[in-house]
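Apart from one protein chain that is not included, each protein chain of the complex appears where it belongs.
The block that comes next holds subunit A.
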């Protein structure tokens, strides 16, 4: 005790820890990565096919279709999700029941099954329309795009509803009361005051689900919607270069997901406005609630 009290602070030298374990671990993983890369390199993969097809017209069209479907299905999903969440929290028992029923029905069955149901709707309803006003043949209406859009969007809405509801519940009740006290209706208070604040909680899981949706659109290949997976399948049915073309598709999925992840970061920053001293101090968003659905 008396030793350190009298020691001159300048005489100490800090010797860093050696972290042998970390170095060995890094070495092991790097070796494994090299071996893995080598296996792929020596494997029977014709990389020239990957290069040839990566930017081919058919594949690019598939990428665009995947992006369009992701965007449309998520837009429908978010719209339905917000609607269902607000209905679920309303005082009206009819609206509440409708919302609960919707979530129960569309969360209860696999997305693939729902896609097939929509696509084959013509089997039970040959025509759709309003009797006396108009009538259309279901097969004409239910194109692969429409079936995929409805199937993916509607089931997404059921998940998003729960995310939105959790976000709304995370906002202090006092916010609603303050909004009511300045003469807002309950609906207006929810839409103008509570939801914008709830976005801070809602955006990370929605981002997560959007990324999930990019990959979920691959299900639409089953009903002949020509997204990336379908377009590479069409190519490898002809040239039999299965793995090469699947690698092409994988690269595109990863590219799209990477771009979306970056976009998500900026959107989160926008919605954290007014939180913390300047809204910019926030570094890490809350851990993402993973709502992974069985694909």
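A few remarks follow.
Following the convention adopted for this analysis, contacts are C-beta pairs under 8 Å (C-beta built on N, C-alpha and C of every residue); 3 or more make two chains touch, one makes a residue touch a chain; residues count from 1.
To be clear about the criterion, contacts and distances are computed from a predicted model.
Of the names listed as "Tryptophan synthase beta chain", "Cell division topological specificity factor", "Polar amino acid transport system ATP-binding protein" or "NADH-quinone oxidoreductase subunit F", the one that matches the UniProt record for the absent chain is "Polar amino acid transport system ATP-binding protein". Within the complete assembly, A:197 is the residue of A:65, A:114, A:197 or A:264 that touches the hidden chain.
Screening A:100, A:184 or A:267 against the full complex identifies A:184 as the residue touching the chain left out. Panel shows subunit A; residues 172, 174-175, 177-188, 192-193, 196-197, 273-277, 279 of it touch the chain omitted from the view.
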